[in-house]
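For this depiction, one protein chain was excluded, whereas all remaining protein chains were kept in their positions.
Order as written gives the chain letters A, B, C, D and E; numbering starts at 1 within each chain.
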Amino acid sequence: MSLTHLDEKDRPKMVDVSDKSLTERVATASGVIQMSKEAFQNVINEENKKGPVLQTAIISAIMATKQTSNLIPMCHPLNISGVNCDIDELKDDLSFKLWVTVKLKGVTGVEMEALTGVSIGLLTIYDMVKAIDKGMIISNIQLEEKRGGKSGDFKR
Amino acid sequence: MSLTHLDEKDRPKMVDVSDKSLTERVATASGVIQMSKEAFQNVINEENKKGPVLQTAIISAIMATKQTSNLIPMCHPLNISGVNCDIDELKDDLSFKLWVTVKLKGVTGVEMEALTGVSIGLLTIYDMVKAIDKGMIISNIQLEEKRGGKSGDFKR
Amino acid sequence: MSLTHLDEKDRPKMVDVSDKSLTERVATASGVIQMSKEAFQNVINEENKKGPVLQTAIISAIMATKQTSNLIPMCHPLNISGVNCDIDELKDDLSFKLWVTVKLKGVTGVEMEALTGVSIGLLTIYDMVKAIDKGMIISNIQLEEKRGGKSGDFKR
Amino acid sequence: MSLTHLDEKDRPKMVDVSDKSLTERVATASGVIQMSKEAFQNVINEENKKGPVLQTAIISAIMATKQTSNLIPMCHPLNISGVNCDIDELKDDLSFKLWVTVKLKGVTGVEMEALTGVSIGLLTIYDMVKAIDKGMIISNIQLEEKRGGKSGDFKR
Amino acid sequence: MSLTHLDEKDRPKMVDVSDKSLTERVATASGVIQMSKEAFQNVINEENKKGPVLQTAIISAIMATKQTSNLIPMCHPLNISGVNCDIDELKDDLSFKLWVTVKLKGVTGVEMEALTGVSIGLLTIYDMVKAIDKGMIISNIQLEEKRGGKSGDFKR
Partner (left out) sequence: MSLTHLDEKDRPKMVDVSDKSLTERVATASGVIQMSKEAFQNVINEENKKGPVLQTAIISAIMATKQTSNLIPMCHPLNISGVNCDIDELKDDLSFKLWVTVKLKGVTGVEMEALTGVSIGLLTIYDMVKAIDKGMIISNIQLEEKRGGKSGDFKR
């Protein structure tokens, strides 16, 4: 196999998808942010009130999925059909796991949209908690599942 | 300590920084993308030619630092003074490690700008290599170092 | 009825529209800006020349319809088919009424696009006239008419 | 008085502010959205849980203040120092009143930023409630207060 | 013939394309930047290494095609299907000629996307070389070829 985003002169290109078929596509990605006990506790306590940190993360994740093609140079602009997010509170790991699922009826996959949503959502948590803990680590940003399209389904 | 980005009604706010002093600030962040041997080899081979994958990643990282306040809801808009990137090829780990350093003469830190640059740069590598390997994992997105500002320096 | 934009955990989501049918949709919105006699007269006088205030308002309204999904968090990105604007000069009320009509061949309505166009267009008038009158009031931003789509037509 | 945003040929211009003095500036704007009893009750009920409609409105208002110069053609780009929002529940009027306060240490006022935040925040409420009530009306978008700068303070 | 982008009151409008047929469309545009011998030589020398100037130009050209409808007021937002770029080194003229080809399966042509890509790509070269030569001139930005759509094919 070779890199699809380069032309014969090794110049970057946006791959031509005009011949691909219009199908329903779904991609789910996830990622984790780990923090100190004090930081984790603060977010959890807020969650018991109105949860503004996690809610802000979800809103920024949804909005970021719509910016994917402005951020990732070779990504095609897409009219996303729907986005769902969820957050797991992993108390034993002092972590939050953010899930983003993106749907599209279109000609290209939406992995990048789901992964971008996860990345920006986790950075939003980092931003809102960084006054307490600057050492937080974001990890395991990965594609969980992908359906639709010629290259076949993917399930981690 | 408590969450600085919430007001007394637990509503998100953009923290007022108009009283903070104008100083020189630097933040360095890093992150890693791990991939299959085949995928890694493909990127390395290109690197021996014109390196379009890694170069595109660096350009998207620099451009993303400038989009930080549009992506992270409570981030202040900033006029970044400079950005440097570097990529380590970690052959034993089949990984690339992306470093982004952001400078600012201003009133707030630039951690979020550096972290956003790293995140989008790594997603750009994912995008350009995903036809070969969809199982790549992005990890260890973290602040490496921060200088300037009242909250003191940080060094991992 | 309940709020469609929340999931079962009360988290915001972008509603899935991948099953909705592709039809022709039209939405018209309007809104009004009221100002002092001196301000109104200045705009009218310009209108007699080249009308740059009202023309700038119309251009910004059209451009804003294209930014709707970047501004309203749960809005779907859409490829708008056409936009028309009109402005009524309401001399008795010292007001301008801005109308924006948006068309789309697509799967979701374009009310938000029309309303966003009206809002930004009126703010543009405010901006260009505020040196004369800071007390201007923007009111009656409302959907006038909507056609196409499953939820039925709407006519105020 | 005459229109400051036009040059001697009546062409729009972005006013030169390079000679204005750097001072602390604050602007507060407000606006109201009125809806049916059923719609109002739905938002209030959610507010008793996690308040995602009003929280989403606040987040979008804050983010919109940062887009002002991209939306309003003659607005100067600014590095906003801080943003605060509040929402009054006006039960007798079946309305929500959104307040946005923007601070800046800079050379131009931030009225437009506050007004843009209010407009987009209210549109976000409209968007999330429109499945229940399409007849909602947004009104009284207005500057409440302005401090700092040569043109003097303003208080409605 | 008359100007299609104006309504009967001479107000700008975004032309309604909802009735146009969905076909495959291609547009190629080109443009040239001419510089001093020293500047030209510097870019060429880099090209022999990793070519970052020309690679950055190509990446910015591709990204700019996706911003066309945000920049050109009456342009329709489009989901571009693919973009290819190429650069000719015109040693006798001390010039680089940038070619951008844009594809779309859609209802409007993509001339503006190709022309915008060329313009921004050439400005990127200007930016990266301007420390050596501020007198560079960008010329001959023009449509080379256009296929698909009712108005017929165009070939310079």
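One rule holds in what follows: a contact is a pair of C-beta atoms (placed from the backbone, for glycine too) under 8 Å apart; a residue touches a chain by one contact, two chains touch by 3 or more.
Small disclaimer: the values here were computed from a predicted structure and weren't measured.
> Using the touch definition given at the top, which of the shown chains does the missing chain touch?
Result: the unshown chain touches B, C, D, E.
> Which of E:Thr28, E:Thr101 or E:Thr124 touches the chain that is not shown?
E:Thr124
> Out of B:Val17, B:Met35 or B:Ile62, which is the one that touches the chain we can't see?
Per the contact definition at the top, the residue touching the missing chain is B:Ile62.
> Just checking the interface: what residues of subunit B touch the absent partner chain?
24, 55, 58-59, 62-63, 65-67, 77-87, 103-105
> Write the list of subunit E residues that the hidden chain touches.
So the residues of subunit E touching the missing chain come out as 1-6, 10-12, 31, 38, 42-43, 46, 49-50, 52-53, 56, 59-60, 63-64, 67, 70-75, 111-112, 115-116, 119-120, 122-124, 126-132, 134-143, 146, 151, 154, 156.
> Pick out the residues on subunit D that sit against the missing chain.
Missing-chain contacts on subunit D: residues 7, 9, 11-18, 69-70, 73-74, 76-79, 106-107.
To be clear about the criterion, only the chains that are shown with their structure count from here on.
> Taking only the C-alpha atoms, how many degrees of rotation bring subunit D onto subunit E, rounded to the nearest 5?
To bring subunit D onto subunit E, one rotates by 180 degrees.
> Hey, how far is the Cα centre of subunit C from the one of subunit D, in Å?
It comes to 15 Å between the two C-alpha centres.
> Would you kindly tell me how far, in whole Å, the mean C-alpha position of subunit E lies from that of subunit C?
Computed value for the inter-centroid distance: 31 Å.
> Identify all positions of subunit C at which a residue touches two or more other chains, and write them in rising order.
Those would be 11-12, 59, 63, 67, 70, 73-74, 77-79.
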